[in-house]
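Have a look at this one.
Note that one protein chain is taken out, while the other chains of the complex remain in position.
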Amino acid sequence: MITLSHYLLISAALFSLGIMGVLTRKNAVNVLMGIELILNSANINLVAFSRYSSNGIDGQMFAIIVIVVAASEVAVALAMVLTMYRLLRTVNLDQADTLKPTCKVCATSIPN
Amino acid sequence: MSASDIIFLIVAVVTVGSAAIVVLSRSLIYSAFSLLFTFFGVAIIYVYLGADFLAGTQVLIYVGGILVLLLFGVMLTHRLYSLNLRTETFQVIPGFLIALAVFISLALVSTRTNWHVVADKPLVPTTDTIGTLFLTEYLLPFEIASILLLVALIGAAMLVRRRADI
Partner (left out) sequence: MQSLRYFYPELTLIVAMLLVVIADISFKRLRSVLNPLLTIVSLLLAAYFTAYINHSQEANLFLGMLALDSFAQFFKLFLLLAAFLVVLGSLQSEELSQVHQGEFFALLLAVTLGMLLMANSINLAILYLSLELVSLTSYIMVGYLKGDRLSNEASLKYILFGAISTGSMLYGFSLIYGMTGSLNLYTIRDAFLSQGVQGFDQFTTLLALVLALAGFGFKTALVPFHFWCPDVYAGAPTPVTAFLSVAPKAAGFGILVRFFFSGMTQTTGSEWGLVNGINWPLVLIGISVLTMTLGNVAALTQNNLKRMLAYSSIAQAGYILMGSVVLTGEGLKSMLIYLFVYLFMNLGAFLVVTIIYNSDKSFEIGDYNGMFKRSPFLAFAMGVFMLSLTGIPPFAGFLGKLYVFLAVIEKGLIWFAVVGTLNAALAAFYYMRVIKAMVLEEGNGNVAPLQVSFLNQALLVALLIPNLLLVFFWNPIDRWTASSARLFGGL
């Protein structure tokens, strides 16, 4: 018997893997893949709850909206990545750190 | 365990497994292609949940659009002979620990919470309902989504065009 918990566990796994991908990857396109995993996990949650927790299909509508947003986000992100590649010849986030502060003790940018 | 349950189990393993490959693989191309399997797996899960239209949309847009874009991104930003990516080991451990902590909390949440449950519904085709909803209750998100797409179009086009002035 497949219950709600099974779906939620799958999405929990995808979410955690997405988080790990985002935290450990240096290549910008790889980080984008991690972000897509996060969005997909949230979508699975929404559709599962739409089936088990609500009387309409609101969750599915929300999921469609999320897919649209994800597509636009990837388009813009890749445009930015391509621009970066044109300027720097690399998409390694480690090497794109010219915005570091002049002092050493300030809070730094996103962990890479 | 019925046949459909066994298939669900296989799909779940494939989805999570390929997601793991996306995150852990050292080669960018392997990551991209494992993402393909993840997206397909998610689409099949949608079918199990009765979201037939959504499953089709997932395949069309995620696999046919987003994944292709990601592959473009991979191909256009690398010299072809150096497609391998090495991640430094010391960073994988904290990332893995955080992800593990996140997974444990979410797993507990998934299984122990009293979700708001309603009576079991039969699985019906949803395309009709979705179409109607987008023109009635969800009209505003529908229109704003089109503005969002227009903005993404303008932005992406502006960023990658080469000539300084049109």
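Letters A and B mark the chains as written, and numbering starts fresh at 1 in each.
One rule holds in what follows: a contact is a pair of C-beta atoms (placed from the backbone, for glycine too) under 8 Å apart; a residue touches a chain by one contact, two chains touch by 3 or more.
Computed from a prediction, not measured in an experiment: that's the story for all the values here.
A.B. asks: Since one chain isn't shown, list which residues of subunit B touch it in the complete complex.
C.D. replies: 105-106, 108-109, 112-116, 118, 136-141, 144-145, 147-148, 150-152, 154-155, 158-159, 164-166
A.B. asks: Pick out the residues on subunit A that sit against the missing chain.
C.D. replies: Given the touch definition above, subunit A has residues 8, 15, 18, 22, 28, 31-32, 35, 38-39, 41-42, 45-46, 48-49, 53-55, 58-59, 61-62, 65-66, 69, 72-73, 76-77, 80-81, 83-84, 87-88, 93, 96-99, 101-103, 105-111 touching the missing chain.
As a convention for this text, only the chains that are shown with their structure count from here on.
A.B. asks: If you look only at subunit B, which of its residues touch subunit A in the complex?
C.D. replies: Residue positions touching the partner: 5, 8, 12, 15-16, 19-20, 22-23, 28, 31-32, 35, 38-39, 42, 45-46, 48-51, 53-54, 57-58, 61-62, 65-66, 69-70, 72-74, 76-77, 85, 87, 91-92, 94-96, 98-100, 102-103, 106-107, 109-111, 115-118, 121, 126, 129-130, 133-134, 138, 141, 145, 148-149, 151-153, 155-156, 159-160.
A.B. asks: Please name which positions on subunit A make contact with subunit B in the complex.
C.D. replies: The touching residues are 1-2, 4-21, 23-30, 32-34, 36-37, 40, 43-44, 47-57, 60-61, 63-65, 67-76, 78-83, 85, 91.
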